[in-house]
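A protein chain is absent from this complex, but the other protein chains hold their places.
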Amino acid sequence: MTQKAARHLDAQTEARIRESFASQTLMATFGASVTSISPGSCAISAPILPGARQQHGAGHAGLTFALGDTAAGYAALSLMPEGREVMTVEMKVNLLAPALGERLVASGRVVKSGKRLTVVTAEVEAVTGEEWRLVALLQGTMIPVDTV
Amino acid sequence: MTQKAARHLDAQTEARIRESFASQTLMATFGASVTSISPGSCAISAPILPGARQQHGAGHAGLTFALGDTAAGYAALSLMPEGREVMTVEMKVNLLAPALGERLVASGRVVKSGKRLTVVTAEVEAVTGEEWRLVALLQGTMIPVDTV
Amino acid sequence: MTQKAARHLDAQTEARIRESFASQTLMATFGASVTSISPGSCAISAPILPGARQQHGAGHAGLTFALGDTAAGYAALSLMPEGREVMTVEMKVNLLAPALGERLVASGRVVKSGKRLTVVTAEVEAVTGEEWRLVALLQGTMIPVDTV
Partner (left out) sequence: MTQKAARHLDAQTEARIRESFASQTLMATFGASVTSISPGSCAISAPILPGARQQHGAGHAGLTFALGDTAAGYAALSLMPEGREVMTVEMKVNLLAPALGERLVASGRVVKSGKRLTVVTAEVEAVTGEEWRLVALLQGTMIPVDTV
């Protein structure tokens, strides 16, 4: 179902993604980092910081969404040529379990990279020790735009 | 289309909402506050803080989503009896314009409050001076749960 | 929130919409007809035919979706210049009540008509005598394409 793609991302594209990610201040606020990138995929990991919670101490849906949306966006960007970036058109999230654990890992994936739009999905898992638990599933659309 | 509802929220329900909101640390991180509540509706306002941005300095989609989702959740909660609260089952957001401005105002609204599920929508607007610009539209589902 | 728009659709655009609708065989199968069109809005009405039901005799979610999606699509098309039409990029539906009644009326509306994408919503109501009941709410994205 995914795009056929090389296993490794070229160094230039990876540099573009890491630079873009580094300039997203929300990702810094959440303590998030890119843990893997390959063509059509991107994983982001973040702790559930004290300042990112809902009323019962679990990670806020806004945190879960932000990580999933961002992982999906960089998965889409990994297939874009230089001078192009992507913006989220729309994104839907189903929340499956409370975001509780040592950290959240969001894994974004390109389903179809078209000329005009890219369709993406993402899973967000809560990790505690060796245990991974799926907490959210996202499905959405990215649009390529010229880099400003 | 909305629920027929009294104009004013009883003091107890309003207190429950404000207390719940105050315990969402993500809302504090975003500098957000509840600006109005009535039965079936809730508005939340937040600045676009330096730490809540995407790579070009606009508000991150995660910020927009978090405000819209939270406004929709408290709109749903405003129709719940004591001892009940709500959780987001799923939420979809369409992003219409970059989140740029002095602040974002998210207005949540109950479309249907059923026994088992509540359907909600929210609009997020970017405000600059007298100008209000729609930046996102959300539609989703909340589920009532017993207060822990 | 809607686009500022003239009250009446010009005759040419209305003719284009009615011609396109007439060539959608699924709409004929469902016995559907366009009941009103204006710039940025379109309403479609259909009976709940014996051949369009789910296992308990209510209208199938596929019927409700098809009417809502089509009304939203023609709402979008009503704002397009000649030589352009629209396709659905994505659409989300929340089902609020069983589709039971004499007929369903789907009302589509443009929220934002941009150069590259149009964001739409639709409501589907079940009508029995004088009673109108909201059965579904849709939110989605249309993309303009050149007419073939």
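Lettered A, B and C in written order, each chain numbered from 1.
Here is the rule we go by: a residue touches a chain if its C-beta (ideal position, glycine included) is under 8 Å from a C-beta of that chain, and two chains touch if they have at least 3 such contacts.
Just so you know, these numbers come straight off a predicted model, no measurement behind them.
K.L.:
By the document's own contact criterion, which visible chains does the hidden chain reach in the full complex?
P.N.:
A, B, C
K.L.:
For the chain left out of this view, which of C:9, C:42 or C:66 touches it?
P.N.:
Looking across C:9, C:42 or C:66, the contact with the absent chain belongs to C:66.
K.L.:
For review purposes, identify every residue of chain A that touches the missing chain, sorted by number.
P.N.:
Interface residues of chain A facing the absent chain: 1, 92, 94, 96-97, 111-112, 114, 119, 121, 123, 134, 137, 139-141.
K.L.:
Go through chain B and note every residue touching the omitted chain.
P.N.:
Contact residues on chain B toward the absent chain are 89-90, 92, 116-117, 140-141, 143.
K.L.:
Could you pull out which residues of chain C are in touch with the chain that's been left out?
P.N.:
Missing-chain contacts on chain C: residues 20-21, 23-26, 28-29, 50-56, 60-63, 65-67, 69-70, 85, 87-95, 148.
Keep in mind that, in the parts below, only the chains that are shown with their structure count from here on.
K.L.:
If you list every residue number at the chain A and chain B contact, are more than half found on both copies (same) or fewer than half (different)?
P.N.:
Both copies touch with mostly the same residues.
K.L.:
Tell me the angle, as a multiple of 5 degrees, of the rotation that maps chain A onto chain C over the C-alpha atoms.
P.N.:
180
K.L.:
Rounded to a whole Å, what is the gap between the Cα centroids of chain B and chain C?
P.N.:
28
K.L.:
Find the geometric centre of each of chain A and chain C from their Cα atoms only, then give the gap between the two centres in Å, rounded to an integer.
P.N.:
Centre separation, chain A to chain C: 33 Å.
K.L.:
At least two partner chains per residue is the criterion; list those residues in chain A.
P.N.:
In chain A, the residues touching two or more other chains are 89-90, 92.
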